[in-house]
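A protein chain is absent from this complex, but the other protein chains hold their places.
Here the chain labels run A, B and C in written order, and each chain numbers its own residues starting at 1.
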C-alpha cells in the first residue's frame, strides 16, 4: 500500500481500464491536451491519443448524446462534465435517453457508459457551480449513482462503473480531490462492488449514513461527539446511492436504534428523505427514535464564505443534528 | 355555479388574466394559431394576437430562456411545454436560471413566470411522454410546484400562479383534461391560494395525501374501501407540492394516526418520501403506525396497456397499500 | 438529365442538382413492393388506432415511403440508423417483420420490444436499426456517436440519422453538426422535410429558407432533393455513403416530401386544406414510382399482383399481432438495469 490523492486514484482507474479494454474512451471539455480542468485526466491524451481522449466544444447535450450512441453500439464512453451542475444542459440525453434505453427497448440495447465529474460546495463557486447532484440523479430509474469518499473506493468503484453495462454517474466532490488515502500498487486490480455500503466507523449510539465529502465531515463530527459528549456514532459510507445497500444500514440500526442520513444535495426529496421513508417501510421496528435526515436547506449556495459555511450540512450542522436526536443520551 | 371541463377552466384563467394584465403572454409550440395540441389555449390567439400568443419552433431551451429574460424585465410569461417530460431539454433554464435568479442576485431580480403543461400516464404514451415531474421540480429551491385535481382548483391556482412573483410550475395531468367539475361563472374572480391543501374527503382511519389525477383515483379507492372493508379514509389534496402545507396534513393525521402519501412520480426521492421524512422530523408523535408512501416503482412507463396498468400507482395499488397499513383494522 | 423538380418547394440552386440513379426494372419492382408494404402497414395501423386498439401517439409515414426504400437500397445492411417517432418506414424498409412491428404497436408480447417501446421506439439492432426516438432531435447525436464508434474501431460502417424539418431548431442538432463536421465522422444527416412540424408549417417559425443551406454554415456537404422519387433518394444516399466511407465526413440531405396523413392518429388536420393534400397526391412516391415503372415497360397486372400479395401479408400480420398475448405483468419490472 501507498498513499495517493483522490485525483490520482481516479486517474489510475481510467488509465488501467483504458489499457485493459480498447472500447473505453474519454470525452469532454479540456480532458485531452490540457488533462482536465482539475487535472484528473492528465497524461491520458499522451498515452491513448486523440481518438480515445477527445476534446469537445462546449456542447454537453451533443457529446452526452454521442456517448450514448457509442455505448449503444458497444463502446464504453466515459464522459467528463467539467462541473456536475452542467448535467442540466444535457438532462434529456441522460435521463430520457441513456437511462431509459434498456427498458424502452425491452432489453435489446445496453448503454454502458460513465458520466463523471466534480460537484459540491466549500470553494465559493456559487449557485451555478456548487450543486450536489446525487439526489437529482437518484430519482430516475435506469442509472446507477456512485459517490465515493476515499481514494480506495474511488478507484475500485470507478473500475466497477466502467465495467458495468448501464449508465453510471460517478460523482467526485471538489473538496475530496487533494485528500489522500491508501491504495494498492498501480496495476494491482482493485474492484469495489457497486451497491455495497461500508462501515467507516463503528459506534453504538446512532447510525449516521452519508457518502462523498460529507462523510469525512461526519467522521470528524463523530470524533468530536465522542470526545465532547461521549456519544458513539457509527458512520456508514453508502458509496452507492443507487442501488442502495439498505441491508448494511438496517444491520447498523439494529445495533444503534437511531438513524440519521446526511448529504449535501437538497433536503427536499433528497436521498435522506428516501432512506427515512425506506426504513419505515421495511424495518420500522429497528428504530428507538424517529429517523432523521439532514440535507441542504432550501437555498442555492451563495458565494460569500460566511453564508456558504452557514448553509453546508457539514460538521457543525451534523453535530447539532446528532445532539438533537440524542438529547436524552447527551443530557 | 356551472360545470366545465378541466381544460375549459385553465383556458378561462389564461383568458381572464390576459385581459386583466397586459404583461401576461403565452409562448410555446402550437399554442397560437392551432390553440395547443390539447386545445388548452384555443381562441386566445384570436383575441390577443400574435404578440401575446406566440408560436415557437421546437426550441424549448431557447424559449424557456426568453421567457425568463422577459420575466426579469417585468413581463409575466406563461410557457407551455407540450409534454412536461420536455422540461429535460430545458432543465438548465428552469433550475439553474429562472429558479435561482432571485436568490443569486440578492433579491435584485424577480422572475414571475408560469411553466405549464400536461404530464402523466394512462394513455399509453410510453417512457418519454408519460413522466410525472412534480418530484423532480420539488428538489430545486426557488420554484413553486402546483398540481390541481379539479377544474375549480385549476382555475383558482393558475390565477395565483400568474400573479405570483416567482417561477411556478403548473402541472396538468392528461387524464384530467376531460374531467368535469363546478366552477363559478366566467369573469367572477376565483383565487385558490398557493400553499394550501384541501381535505377532499373526511375520514377517521387513515390520512391519504395525494394530488393531481392520482387524487381522483384515491377518492375512488376510498369509496371502495369504505364499501368493501368499512375503512374510512381521509383524502387530503395537496394542490401545492412546493410550498407544502404540512399543517393540514398534521391536523388530519392527528385525527387518524396514519399517513400514506401517494403520487405518480417516481417513488425514489419522491415527494412521498419527503412527506414521510417531514412528519418524523416535525410531528412523529401523531403517528400510530409507520407513515408510508406509494409512488411509481423504478421503471419508466411502458406502452403496453397491461404493463402500464400494472405500474401506475392507481386505485388497485392504492387500495392494496391502504389495506396493508390497516391489516389489523380490516381483519 | 437533372431531376424534374416536381416538389413545389425545391430551390433551384445549381449546386443542389443530383443525377438520379437509373435502376433496373427488377430493382424498381422490388422497391415498389417495399413501398406498398409500408403504405399498407401504416394504413392498417391507422385503422387499428381508430378502433381504439392503439393508445398514445402513433405517427405514420404515409408519403415518406420513397425516402425509406431509397435509403435502404443505398446502404449496407449493417450501417447504423436512428430515426424519429415517425419511423415505421425505415424499419420495414430495412427488413423488420411486419408481424412483430404491429404487435409492438399494439403493446403485445410478440412485439420486438415486448410491448414496452411501441410506435415511437422502433428498433432492431440486428438490422442496424439502433433506435427511434420520441424526443425531437435526440436520436441525432446518437447516430453521430455510432459514427464515432465506427471511426475509432475502423469498422467502415457508416451511420444515417433521420429527422424532420421541425427538428432543425433543437439545439442539440447544431452541437452535433459541428462536432461531426469537425471530426469528419462517417454520417449522413437526412432531413425528411414534409413541410409541417406538428400543426405548424415550417416557414412560420424558421428563419432559414432552404434548410440544406443551413448545414453549409459548418462547411458540410449538403444537398436538397426530391424525396418523392426513389431513384433520386437512392442516388443521393449512395453519394453521401461513398463520401462517408471515403473519410470525407458528413453529408446533409434535405429530402423534400409531404406527409399525406395527419401528424398522428387522430389528427383532425384543421391546419391545412384538403385541396393542398389532394394536389400533393399527384406526385407522391408511390404514384411517381408506379408511373415510372409503367413508362419503362412494366405491366399493370404485375403491379396489381404485388399489391394483392402485400394486402394479404399485412392482413395476416395484423391478425397475428391481435392474437399475440399481452406481456406478462412481471415484465413491467424487468429491463430496468442490464446485467
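The working rule: a residue touches a chain if its C-beta (ideal position, glycine included) is under 8 Å from a C-beta of that chain, and two chains touch if they have at least 3 such contacts.
In this text the structure is predicted, and so the values were computed from the model without any measurement.
Trainee: If I consider the whole complex, including the chain that's not displayed, which of A:40, A:89 or A:233 touches that chain?
Mentor: That would be A:89, which touches the missing chain.
Trainee: List every residue of subunit A that touches the chain not included in the displayed model.
Mentor: Here the touching residues of subunit A are 29-30, 33-34, 37, 55-62, 85-86, 88-89, 123-129, 297-299, 302-307, 310-311.
Trainee: Which residues does subunit B use to touch the chain missing from this display?
Mentor: For subunit B, the residues touching the absent chain are 25, 51-52, 56-57, 59, 61-75, 77, 92-93, 96-97, 101-112, 141-142, 144, 165-166.
Trainee: Which parts of subunit C face the unshown chain closely enough to count as touching?
Mentor: 169-175, 177-179, 181-182, 205-209, 213-214, 216-220
By definition in this document, only the chains that are shown with their structure count from here on.
Trainee: Would you mind pulling out the distance in Å between where the CA atoms of subunit B average out and where those of subunit C do?
Mentor: Distance between chain centres: 37 Å.
Trainee: Can you compute the centre-to-centre distance for subunit A and subunit B, using the mean CA position of each chain? Integer Å is fine.
Mentor: It comes to 31 Å between the two C-alpha centres.
Trainee: Can you give the whole-Å distance between the Cα centres of subunit A and subunit C?
Mentor: Subunit A and subunit C have C-alpha centres separated by 41 Å.
Trainee: Counting only residues that touch at least 2 other chains, which ones in subunit A make the list?
Mentor: In subunit A, residues 61, 92, 96, 103-104, 141-142 touch at least two other chains, as defined above.
Trainee: Which residues does subunit C have that touch at least 2 chains other than itself?
Mentor: In subunit C, residues 111, 114-117, 121, 133, 135, 171-172, 331, 336 touch at least two other chains, as defined above.
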